[in-house]
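What you see is the complex with one protein chain gone and the rest in place.
Up next, chain A:
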Amino acid sequence: METQCSQQSSITEIGEMLQVAEPTHADIKTCGGPTCGLSNSGRESKDAKERSASIRKLFIAVLLCMIFMCIEVVGGIKANSLAILTDAAHLLSDIAAFAISLFSIWAAGWEATPRQSYGFYRIEILGALVSIQLIWLLTGIILYEAVMRLIHGTNLVHGKLMFAVAAFGLFVNIIMVVLLGHNHGHGHGHQAHGHGHGHGHGHDHGHDHGQHRSHSIDINITGENDERKSQQQKKQSINIRSAYLHVLGDSIQSVGVMIGGVIIWCKPEWKIVDLLCTLMFSLIVLITTINMLRNILLVLMESTPREIDATKLEKGMCEVDGVVAVHELHIWAITIGKVLLACHVTIKPEADSEHVLDQVIGYIRKEYNISHVTIQVEREKAL
């Protein structure tokens, strides 16, 4: 009898414990260990899947680029055309840019270490910065070569060759568009953001032409959770739109060069068209990179992300009952899509700090979808 009673009581005890062990706020807040990375377990697998998808796409793009480069090298040696060979060298620089992108996407998935307490997500941004600098550098080199051509006053410009190589470049570009830009609209809003760079090339060994080729480089942008699906769709479609616009702009560049090639083919004395095309399209390339550069700079400067209205957030936090004031509010992003918040909140002397904390964190999480929040609660001194 007694043992039965004790068994029953122990069973009810265990039942109570099980009931109590629903995820309390403390459990949600602690994610195990002093230096755990920035992702929750639920997000981890999604991130990993998205990352592996992008890595696969980029890998295929690199392989394709290599194949085209080999074709061009063989063709250039056969045709004894330095221009095609140097275009193959430019493809090599494209592969370098793809490699930077691949590396940054792969490295972003590394586990956090004691020296890198937030994990390695920033590597994406830095990799994008490096590849944009590469674009600017290449554009500078192209402009320099265009001026060189102007100085040397070359006489032979092969319009036909220019047209052919530009057409080939356009073909490659379209393949890249299809490969890298193709996205299904998923609820969790994975995005592949493309930014392309075009570059022309000329050689001053007696025959001249320029061709522009553009490729897309992926940058991973991970979206947030499924509740904000409509906003996700909008974010997705904006990203898709901008990616396609960008690569489309590069295709337009190739078409422009083809037009220039046709003009020179018909009227070989209008060599200046080549230079003008180069200048104009280099400018277009630079302008298209400016937007992405601005986003990168905003993240690197630890600024408040554009999609979050800090004033509204602060006002909303102050409206939570028990809160007197909000200080030292800092909102910043570790990479596009992962936002962190830190602030000090002063509460009334009689308020329950745990309850107020829960409410504030819940408000932030629900309204602004910022999940990595650190709030220091300070109690106002009772007067």
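By our rule, a contact is a pair of C-beta atoms (placed from the backbone, for glycine too) under 8 Å apart; a residue touches a chain by one contact, two chains touch by 3 or more; residues count from 1.
We take it that contacts and distances are computed from a predicted model.
Chemist: UniProt name of the unshown chain, from "Mitochondrial inner membrane protease ATP23", "Response regulatory domain-containing protein", "Cysteine dioxygenase" or "Cation efflux protein transmembrane domain-containing protein"?
Modeler: The record for the missing subunit names the protein "Cation efflux protein transmembrane domain-containing protein".
Chemist: Of A:130, A:175, A:259 or A:286, which one is in contact with the hidden chain?
Modeler: Residue touching the chain left out of view: A:130.
Chemist: Please output the residues of chain A touching the missing chain, sorted low to high.
Modeler: Within chain A, the residues that touch the unshown chain are 25-26, 29-36, 114-118, 120, 122-123, 126, 129-130, 133-134, 137, 140, 144, 147-148, 151-152, 297, 300-304, 310-311, 314, 318, 324-332, 334, 342-344, 346, 353-354, 357, 374-381.
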